[in-house]
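Structure first, then comments.
Only one protein chain is missing from this complex, and each of the others stays in its spot.
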Amino acid sequence: MAAVAQPTKKNYITALKEALMEEMSRNNDMVCIGEDIGILGSAFGTTEGLQEKFGASRVIDAPISEAAIVGTSVGMALNGKTVMIEMQFIDFISCGFDQIVNMMATYHYRTAGDASMPIVIRGPAGAYSGGALYHSQMNESWFLNSPGLKVVCPSTPYDAKGLLKAALRDPNPVIFYEIKNLYRLPKIEEELPEEDYIVPLGEAKIRREGKDITIASYGQNVYHCLDAAAHLEKQGYEAEVIDLRSLNPLDEKTLVESVAKTNRFLMVNEAPKTCGFAGDVVARMSDIAFEYLDAPPLRITRMDTPVPWAKSLETHVLPSVKDIADTAHKLITY
Amino acid sequence: MAAVAQPTKKNYITALKEALMEEMSRNNDMVCIGEDIGILGSAFGTTEGLQEKFGASRVIDAPISEAAIVGTSVGMALNGKTVMIEMQFIDFISCGFDQIVNMMATYHYRTAGDASMPIVIRGPAGAYSGGALYHSQMNESWFLNSPGLKVVCPSTPYDAKGLLKAALRDPNPVIFYEIKNLYRLPKIEEELPEEDYIVPLGEAKIRREGKDITIASYGQNVYHCLDAAAHLEKQGYEAEVIDLRSLNPLDEKTLVESVAKTNRFLMVNEAPKTCGFAGDVVARMSDIAFEYLDAPPLRITRMDTPVPWAKSLETHVLPSVKDIADTAHKLITY
Amino acid sequence: MSRSVSDGLAISHRPLAISLCPETLNQALTFPCGKPENQGTILNPQAISGDILASTPATKTNGKADSEGSLARAHLTKDDYLELLKQLYLARYFDIRLAKEKRRGRLTGTLYSSHNQEAILVGSLYGLRPNDWISPIHRDMPAFFLKDIRAGWDNNDRMGLTIEELCAQVWCKVTSPSRARDNWSHIGSKAKHIIHSTSMLAGTIPAAAGVVYADRLNGGDAVVLTYNGEGSTAQGVFHEAINFAAVHKLPVITIIENNHWAYGTPNHLEYSLPDFARRADGYGIPGLIADGQDVLDVYDKVMECVEYARAGKGPSIIECKTYRSYGHGDHDDDRAAKYRPQEEIEMGRSRDPIAIMKGICVEKGYLSQADADKYKAERKHATEASDEDFPPEVVEYVKRGVEFAVQSPAPEAHEGSMWVFAEETK
Partner (left out) sequence: MSRSVSDGLAISHRPLAISLCPETLNQALTFPCGKPENQGTILNPQAISGDILASTPATKTNGKADSEGSLARAHLTKDDYLELLKQLYLARYFDIRLAKEKRRGRLTGTLYSSHNQEAILVGSLYGLRPNDWISPIHRDMPAFFLKDIRAGWDNNDRMGLTIEELCAQVWCKVTSPSRARDNWSHIGSKAKHIIHSTSMLAGTIPAAAGVVYADRLNGGDAVVLTYNGEGSTAQGVFHEAINFAAVHKLPVITIIENNHWAYGTPNHLEYSLPDFARRADGYGIPGLIADGQDVLDVYDKVMECVEYARAGKGPSIIECKTYRSYGHGDHDDDRAAKYRPQEEIEMGRSRDPIAIMKGICVEKGYLSQADADKYKAERKHATEASDEDFPPEVVEYVKRGVEFAVQSPAPEAHEGSMWVFAEETK
């Protein structure tokens, strides 16, 4: 009897690797650029093997020049290429900021559609791992407030692969937040389909059904929300947890349908509070779901501080499972 | 009989000029830096006469290097100086972005108070004047989401002078949005006190009292709100219009007190909608004033587009008096 | 094949003396505003580095005037000379026409005049191939229609914008390439290989590097010409882009239009050396200086760099010395007459590119003195010049564009929220 291949579970970073490898094979006009993505294969190993397979001209080890990395990618896109940009950490995206918000994001708009920008900027993001101020950021709000950019943040291997592939096929620039804490987290490993698939941008996913409150989030906070939901369950409440996955475009429909059922809304993310995306979603719910709400739509976020280094400090400023469970409880019993 | 001096009304830019002149005289450790602020006296004339009076070493004509302008100011602040930075247009602040959000904004935090950063970055801002994508921005949200920055936006000559002086005496970095459309607007000219005064950061101002709805805004949108209020008055409604003036710190007390009275809340600004400050204030009201609200707290903002050039296009994407009046009416009659 | 590999290696990473700059030219290229003894309204001489006096030589020169034979211009015919002259008139007339329209209140936005700087645009574009790329900025409006104009002034399929498109843009009409969404020089064309700039100075140089990187990946041999003011060379992204281009030996030719003022800031407050071409030395790439008033010198220098770039040897910088005739923008005209000394302004305008090219054509016998005297546009301010000062075909050409623009409609309001995102999926 022939040995039956054991289905293998794959982690988040393997899913990303597969996406890059497959899209580079599928699209001869795709180029990758970033610091240390070629010879080294990326700080976290995400691009391992790419340069070997596709050559140094399609997998470019760029100088430490984030603005030039973004800007040259704009030029390549203008001349027909699809570009994957890696930021070594998403924190360094600030060094290419002007090129992103003023050059790349607006290109399609200001040329009345003459040129689209199929560029994905991806990079390791997120706190809770002692990375301190410059290796912990979730700065998606800067880009959500800059028209012309799509923003994505997967929380599972399946979504990581499917969303990255979808982003790389999208004609628009996409900022792609990878949660480095999830890269190799065993508990979220899963089997991935053999065949080509994408997860379309703009579709949220209900991670847990419930009728008492809607808790929306993305990235690693999804797991905090699920843990809080488990906690609430012990108290006899059923929380619905929605993983937004794509922030722009946002799946408002799934959110409204959920709130129509639960009549409570809580939004959780780890970015700073003021002008963060949590507040934005809360404001949207005021607008589109107010009639369903039996309690104020609220948000739980990082405090308005940078992410400090020491564990005690970091924990203090970031949302915790307890924060979520407590606030959810307050809203359910409002 | 001796001639009695006629009290003179002053415009918004004159108020700013006086603030700079007075603070430079008052504080020998104050330095100004920016492009074309010395020989030329600034694109809009805001720094006219400063270099003549205080010399080229305290009023620096910098190379076209926004990142270096911010970064050298950080160094000067570290070594005891107070710095006024002019961005020729606030749109170009993106070119110094990393230095602002990662170097300047965090300095006090990451050094546990070892070094404060008394730096004001000011510049002409705002749309409605045909400036197109790069001479129209209101990008305050980027900075409100970056902990460590205060953000201010005056709408009258009195506030322009008083807030700028307060900002220049504040030990923290302040991003100061000047509305270029108001610089020389005759209808807002007013007498300014002879004596030294400041407008403290963090105090909102009720521009018009009313009992039917609270409309909050800042910058030139305040006038749109007042026009909408006048319109509503004809329909028999009294809108209360609050000029926030200072976005961070925000005067939540004045807002809550107003909503406690009006039970309706509408927030207006001209920045892009998603993750803009309007949504943030709406989310705060959900949190701190939900019990008072008899209708959803809403926002009116620019569409999620850049600011286009042609008048027809620009008008289409920006909030109008009609938008405000209509939504306010909807909320009042909710 | 006359070049050997070692030739290439030998000249590849030091500032090259691949062009000559006669001594007399050096003097012509020096305007007083860079010098501390003549500082306009500069208030604090201490801020000015004293050693600007000890100027570096413009380019390395072998001390004698070059013979024409080795220059790119050797291949130009009489017709080329006359065409270049006509293009100078065209660029000048376009600018003057806009100045007049602006003064009459018919235009919205700012005119950043290219008056007196036309030789840089005409000379640099003349020898390009149709599929080469360009990246013009605020002061380069004529570049958009001058690109590939050799394929026929009336050939709308050439690889450049039409005069109609350009006028429609300035008049803020929906028929413009931007559909009136972004202003003045913020246009381009993917099909015609023109990069669309933003306001952010030096911000398109990385994109320029990117288009030719992509072209090389496709096996092409296009070059890209980027235009920049001298003040803009202080931007970080200038450095990042040129460094990238140098590392990858990309065919990026960066033209520095040194008109000696960056808005109200003179050369010595932007850069520590008198010659901005020296920026090249930090990247080990050729840094040439051209006489920005002499269309043929610009042509020669650009063509040398184009050849160098197309051969795969990498990027280069050409500083074209010139002088800004008026204010930074038209709103600045009055102030600029104050913050710049009058003698400086006169000296800066004295070497009019039209006059210089006319003189050369007469000297060569390509133009009779009588014909040369027919159209006296040179050194005339927009308020002084009339249509009679220009060849009628030039006036006609621009007129056609203006008429098209005037008749075109403004965009409809709803377009304001269109095209934020592209819809199709690749």
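Think of it as A, B and C in the order they're written, each chain with its own count starting at 1.
We take it that a contact is a pair of C-beta atoms (placed from the backbone, for glycine too) under 8 Å apart; a residue touches a chain by one contact, two chains touch by 3 or more.
These figures come from a predicted structure and were not determined experimentally.
Contacts of the undisplayed chain with the visible chains, over the whole complex, involve A, B, C.
Per the touch definition above, the residue from C:Glu83, C:Asp221, C:Asp281 or C:Asp333 contacting the chain not shown is C:Asp281. Only one of the listed residues, C:Ala234, C:Cys320 or C:Cys361, touches the absent chain: C:Ala234. From the set B:Tyr107, B:Tyr128, B:Tyr237 or B:Trp309, the residue in touch with the chain omitted from the display is B:Tyr107, counting the whole complex.
Interface with the hidden chain, as seen from chain B, comprises residues 27, 31, 57-58, 62-63, 65, 67-68, 70-82, 98-99, 102-103, 106-118, 147-148, 150, 169-172.
Contact residues of chain C toward the unshown chain are 8-10, 12-14, 47, 49-51, 53-54, 56, 234-240, 243-244, 246-249, 268-273, 278-285, 314.
Looking at chain A, the residues touching the absent chain are 35-36, 38-41, 43, 51-52, 55-57, 60-65, 67-68, 88-89, 91-92, 94-95, 130, 132-135, 303-306, 308-317.
Quick note on the criterion: only the chains that are shown with their structure count from here on.
Among the remaining chains, the Cα-based centre furthest from that of chain A is the centre of C. Comparing per-chain C-alpha centres with the mean over every protein C-alpha atom, the closest match is chain B. Note: centroid distance chain A to chain B, computed from Cα atoms, is 32 Å. We define each chain's centre as the mean of its Cα atoms; on that basis chain A and chain C are separated by 43 Å.
Residue positions 98, 102, 106, 109-110, 147-148 of chain A each touch two or more of the other chains. Among the residues of chain C, those in touch with two or more other chains are 178, 181-182, 186, 198-200, 236-237, 415, 420.
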